[in-house]
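Single-structure report; data block below.
Only one protein chain is missing; all other protein chains are in place.
We just call them A and B in the order they show up, numbering each chain from 1.
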Amino acid sequence: MEAIILQILNGLDKGSAYALIALGLTLIFGTLGVVNFAHGALFMIGAFCAVTLSRILTLSHTVIDDTKTDFLGQPLKVEVPYVYDMFGQATGEAIIDWAVPLSLLFAIPVMVGLGVLMERGLIKHFYKRPHADQILVTFGLAIVLQEIIKYFYGANPIPTPAPDAFRGSFDFGAALGFDPNLIIYPYWRIIYFAFATVVIGGVFAFLQFTTFGMVVRAGMADRETVQLLGINIDRRFTLMFGLAAAVAGLAGVMYTPINSPNYHMGMDFLVLSFVVVVVGGMGSLPGAVLAGFLLGILESFASMGVVLNILPGINQIIIYLVAIVILLTRPRGLMGRKGVMED
Amino acid sequence: MFGLTKKDTGLLIVVAILTLLAPFILNPFPEGSAMAQFNAGYPDLMQRFVIFGIFAIGFNILFGLTGYLSFGHAAFLGVGSYAAIWMMKLLTMNVLPAIIISVLVAGLFSLAVGWISLRRSGIYFSILTLAFAQMSYALAYSVLTPITGGETGLQPKVDDPRILDAALAEGATPKANIFGLQMGQSFDLQLGGWLFTFNAGYYLAAVVMLLAFYLSIRIFRSPFGMMLRAVKSNQQRLNYTGLNPKPYTLAAFVISGMYAGLAGGLLVAMDTQVGPERMFWTASGEVVLMTILGGAATLIGPVLGAGLIKYMENILSKINKDVLHQWFAFLPDGLEDFIVAIVYPFVGKGWHLTLGLIFMAVVIFLPGGLVEAGQRIARLFRRKTQDKTTPAKTEPAE
Partner (left out) sequence: MTKTDVTRRGVIRSGAVAGAGLAVPTIFTAQSAAAFTNEPTGGTVTLGFNVPQTGPYADEGADELRAYELAVEHLNGGGDGGMLNTFSSKALQGNGILGKKVEYVTGDTQTKSDAARASAKSMIEKDGAIMITGGSSSGVAVAVQALCQEAGVIFMAGLTHSNDTTGKDKKANGFRHFFNSYMSGAALAPILAANYGKDRRAYHLTADYNWGYTTEEAVRTSTEAMGWETVNAVKTPLTQTDFSSYIAPVLQSGADVLVLNHYGGNMVNSLTNAVQFGLRDKQVNGKNFEIVVPLYSRLMAKGAGANVKGIYGSTNWHWTLQDEGSKAFVKSFGTKYGFPPSQAAHTCYVQALLYADAVTRANSFNPCAVAEALEGFQFDGMGNGPTLYRAADHQCFKDVLVVKGKENPTSEFDLLEIVEITPVGQVTYDPSIFGGNLGTCNPGA
């Protein structure tokens, strides 16, 4: 029982990461009809926004400490961050500690800017081209972005911890009346789940309740008719691309304390997020979110020792197996629309 | 000739000449010169050119003709490789049975995968093939370790049974051969400062590729090929005419899977080792990129794309800072360092960056892939010669 509750928690948390990325991908598919292989790279860039901000905050000048020596026997150089000088050590430490949440503010303009730039500069020219060309150009872009990050930050993962206040885990079990320590869950992951819910809710509310969103939805359904009505749908779609990039980027920022970011983390997520989007059904936002959570939970169950003892290796393939079963029973995924990317 | 039109025969002959003379063409720079770094005429790379050429040709039969984008073709290559290495471990080091079995096994596997995946079309089909390939990779890496060797893969060992072969001499290592001619054997020809290597394995692979290429031309030009194109352009119309497209697409899928298996078998024949990464999704992605980069739905495009990617992977990645300094040593010191600093991020460990930039450049400026570049250049020349000839013709009239 406890094990099952725990894996549901896990699945929700994992699923929220999948759902966030898939949501952004679907926004781009649905609005622009573009297969964006660079979406994983956007997620990665978001994560590196957090790394960059914490690097900026820890920019330091060196002070030579004569009392200690470094590994070559020379006097030790101690790095003192500028923020200590500006705000005093205590405040400075607190600012550095909160680098990841602060990065959210930093990442939004960066990601929206990058998204708009990408759409105007590159993707725009590929609307009428075959999907294969879109795949090639965005895959090329993904590699380039990745290599640029690798050039500046190296290939190793870079630790970016959550603020001290969110370390450790919350004991659900004790709260629900089970024995302590049975159902524990890290604070930061709970925050990640909450954050994902807010972002997903926000995107849906935006599309559902604003005029802008309504026009975009109309454009998704029938682009030509909306244009015939004299609405400049292109500009709105550009903004949607920016929004999708921001969603991916924010997902990346918040993900950094969970796993130390590295330059190829985008590629690791890319294939998975495509599977999620397709299982959800092309062009369906609720489908993408639903599939994200569903696959997250199933993946968690498949990793339970009891399950693995019966079906060894099931944890390796569960996502793909589920994808196959769903696509064979429901031709357009869970909630896909007819005719979207079926040819 | 060979039941081909004049134009296709011409193409086949050109390709045949290029492949057979590859040891010369790929080694344009004398040994020991600074440019020798760019020579690609050594056996391993030449073998890879033709083998991945076969893989891409086969992929193009499915993708170029029917428009079905398979994202899991590496699985067939991998399965073919595993079948081939097991033949070498159990039967004989002769590569023929290994290659034949690899084609058959890959064909069977692709029949199963295709039969299921072709129930869907478009991106749903792509994801289904991707899922099968990823499952094959994950299982081969982990729970199937007893069969696949897992992470460390499989190689022929001295103490394998090999029931058809005579016992190995003491101290000998098992080597892939075709009726005694070892795949690793080469003839070296030195002409002045140039060195040309003619490798037995390469020529075996090259002949197989020419056959595969010939077969693909025949398929492209056959009624069957026309039918596949009809599937691509309008499947609905095909349905309305009372034809069921499924058997045709399935046949195309299996044929291209067998091509992949053939490539896998040849890989093992040339280099007797298999690892599961061969089936990872990036390997499937690579063949997609090769085909689009070269020019999908063209005959020669995929081969060019395969060549370009393998060339980058093997030549560009080996240029290190030292080599750069040697190249630019004639420049004044400051300038030398500056140029090396500019070039260095694009070569050696940065070769992926150049690859990404080339992908983007090709698809932006040459929508038809490398083939289009060739056509444009050809057109340029033709126009020039026309410009020259037309006035000559009109002059008498004036």
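Quick note on the criterion: contacts are C-beta pairs under 8 Å (C-beta built on N, C-alpha and C of every residue); 3 or more make two chains touch, one makes a residue touch a chain.
Bear in mind the structure is a predicted one, so any value in this text is a computation, not a measurement.
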Missing chain touches which shown chains?
A, B
Which candidate, B:H73, B:R162 or B:H352, sits in contact with the chain we can't see?
B:H352
Across A:G88, A:G113, A:G168 or A:G202, the one contacting the chain not displayed is A:G168
Which of these touches the unseen chain: A:G88, A:G113, A:P159 or A:G201?
A:P159
Chain A residues that touch the omitted chain in the full complex
2-3, 6-7, 9-11, 13-14, 17, 68, 70-72, 76, 150, 154-159, 161, 167-169, 181-182, 184-186, 188-189, 257-260, 262, 264-265, 268-269, 299-300, 303-305, 308, 312-313, 315-316
Under the stated touch rule, tell me which residues of chain B contact the chain that is not displayed.
30-32, 39, 42-45, 48, 138, 141-143, 145, 150-153, 155, 157-159, 170-171, 173, 175, 182, 184-193, 195, 197, 267, 271-273, 275, 277-278, 313-314, 317-318, 320, 322, 348-349, 351-352
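In this section, only the chains that are shown with their structure count from here on.
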Chain A and chain B, separation of their C-alpha mean positions in angstrom
35
For the complex, give me every residue of chain B touching chain A.
63, 67, 69, 116, 119-124, 127-128, 130-132, 134-135, 138-139, 141-143, 235, 281-282, 285, 288-289, 292-293, 296, 345, 350, 352-353, 355-360, 362-364, 367
In their shared complex, chain B is touched by residues of chain A numbered 35, 122, 125, 129, 131-133, 135-137, 139-144, 146-148, 151, 267, 271, 274-275, 278-279, 282, 312-313, 316-317, 320-321, 323-324, 327-328, 331-333, 341-343
